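For reference, the structure I am asking about is given below.
The other protein chains are all here in position, but one chain of the complex has been omitted.
Moving on, here comes chain A:
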Amino acid sequence: MSPSLETRGLTVRFGGHVAVDHVTCAFRPGELTAIVGPNGAGKTTYFNLISGQLRASDGAVAIFGRDVTRLGAPERTRLGLGRAFQLTNLFPQLAVAENVRLAVQAHAGVHYDMRRPWRGRRDLIDKAEAVLGSVGLGDRRGTQAAALSHGDQRKLEVAMMMALEPKIAMFDEPTAGMSVDEVPVVLDLIARLKSDPTRTILLVEHKMDVVRSLADRIVVLVNGRLAADGEPQAVIASAVVQEAYLGIAPGKAA
């Protein structure tokens, strides 16, 4: 199958520092790729380049075969990209339900309608409600986003991405900082998303057990460079992961 997302020689420099260094990689529908690497390896920066928050110094990004390197973040989102951010990135003073509803509204293409009150679009409200329910935040709908616990904020972050119904879904450490009992909700959601064979999923994750249970493929970034790419078992067993990323004895990682 042809790739839904491709980066070719993708590079970004911050002054002299090359944060992402000529990364060439293709992602296909129906595939969940875990992107791993030590802190500061450039995983989030790579995501920023793909979703348009950052402009590349060099190289290209293509979504469904279309070169989007010069397009901004809104345009790339409209082409089917969805992003859940590592650092929670909400509308803090707005209600939980409104955060999700705004994502639903964006996906529905309702950008400039000012003729009717927003409550008149019952369909958008109901859809937001359904998405909220799916992450288990239905009973927090009226709370200000800023007042949520960290774990709930992470769930809301994921909910806003889900509301975009992205063809290419990018999760940046979605379970980081969550308590043990909250993690399954998010993992279930990702698994459900994965069951749709038209979806392309990218997942940055540090927890190896999560990676092992969900990933079809693992890509390793080290110092901004693509260090390994392949089947989970092979990559996890490879020397590069053992040394550069996990930094533990090969016996322990198995």
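In this text, a residue touches a chain if its C-beta (ideal position, glycine included) is under 8 Å from a C-beta of that chain, and two chains touch if they have at least 3 such contacts; residues count from 1.
Everything below uses one rule, namely that contacts and distances are computed from a predicted model.
Peer 1: One chain isn't displayed here; going by UniProt, is it "Amino acid/amide ABC transporter membrane protein 2 (HAAT family)", "FeS assembly protein SufD", "Acyl-CoA dehydrogenase family protein" or "Acetolactate synthase small subunit"?
Peer 2: Missing chain, UniProt protein name: "Amino acid/amide ABC transporter membrane protein 2 (HAAT family)".
Peer 1: Among A:A62, A:A106, A:A176 or A:A191, which residue is in touch with the absent chain?
Peer 2: Missing-chain contact among the listed residues: A:A106.
Peer 1: Touch as defined at the start, partner being the missing chain; which of A:T33, A:S51 or A:S238 qualifies?
Peer 2: Only one of A:T33, A:S51 or A:S238 touches the chain omitted from view, namely A:S51.
Peer 1: Contacts of chain A with the missing chain: which residues?
Peer 2: 51, 53, 72-74, 77-78, 83, 85, 89-94, 98, 101-103, 105-107, 110-119, 121, 124, 139-143, 160, 164
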